[in-house]
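Only a single protein chain was left out; the remaining protein chains are all shown in position.
== chain A ==
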Amino acid sequence: MPAPRIPDPAIRVAGLTRSFGDLEVLRGVDLEVSRGSIHALLGSNGAGKTTLVRILATLLRADAGTATVDGHDVARDPEGVRESLSLTGQFAAVDDVLTGRENLVLVARLRHLSGPGTLADRMLDRFSLTDAADRRAGTYSGGMRRRLDLAMSLVGEPPVVVLDEPTTGLDPRSRIEVWDAVRELSRGGTTVLLTTQYLEEAEQLADRISILHEGRVITEGTLAELKALMPPATVEYVEKQPTLEDVFLAVVGGGTHDTPTGDAR
């Protein structure tokens, strides 16, 4: 691939392996995520997505291979990685006893940012949580918790954001809210690596897609490149039925957000 040295990739992974006992979860993963892009890591359950993500977030050590985030090596400079990267795990990691605002202030303080209160208010506004700011996070709905979780990850605008299955378990409307937030992040120049098991999510969001299967990245490319791997399309006439998601959103009136563009496939 023609890769001139000009912008270093935001994430570069080479030959990464990790086993748990006899179970080889990662068997030599190679991955590059260019700056400012949205990169989807697609794989079924057990493909190794979370393991890879946890190594990138310095929560887990690799057995062999290298990984750098924003120029920092995860093994040699974990502090640097933690400054640059923010992880949103599979389950909303919010403090239920604290209010939404207190959760955000806490993260801002732990990131050693000045004006944590102002930063918290800005995030609350951005994620439509201002009205719930002083309620305990334990009283939030699933979608609100997820938004708070995301907001906590984005405090201080880290240059690299990793989202591990960000929409698993969310209702359609909340899922679209998360997608909007991811797109907005990317517009602001943030690099986003997201793992997903939903093909549609990768199609909707990602500039590039890597398919992780049995501990290796077996294919990588843009959506168009991946589609080109298939035999040429044959023309068939199929009646276009609305999806259940279209129906759901029409009935509950979720049309305030931009409608998913998935129809134009």
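Note that in this section a contact is a pair of C-beta atoms (placed from the backbone, for glycine too) under 8 Å apart; a residue touches a chain by one contact, two chains touch by 3 or more; residues count from 1.
Going forward, contacts and distances are computed from a predicted model.
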Check: The complex lacks one chain in this depiction; which UniProt name from "Transport permease protein", "diguanylate cyclase", "Carbon monoxide dehydrogenase medium chain" or "ABC transporter ATP-binding protein" does that chain carry?
Finding: "Transport permease protein"
Note to self: Which candidate, A:Arg12, A:Arg82 or A:Arg101, sits in contact with the chain we can't see?
What the structure shows: A:Arg82
Margin query: I'm checking contacts with the chain that's been left out. Which of A:Leu31, A:Ala47, A:Leu119 or A:Met152 qualifies?
Written below: A:Met152
Checklist line | chain A, residues in touch with the chain not shown (by the definition above) | finding: 57-61, 79-80, 82-83, 85-87, 89, 91-98, 102, 106-107, 109-112, 152
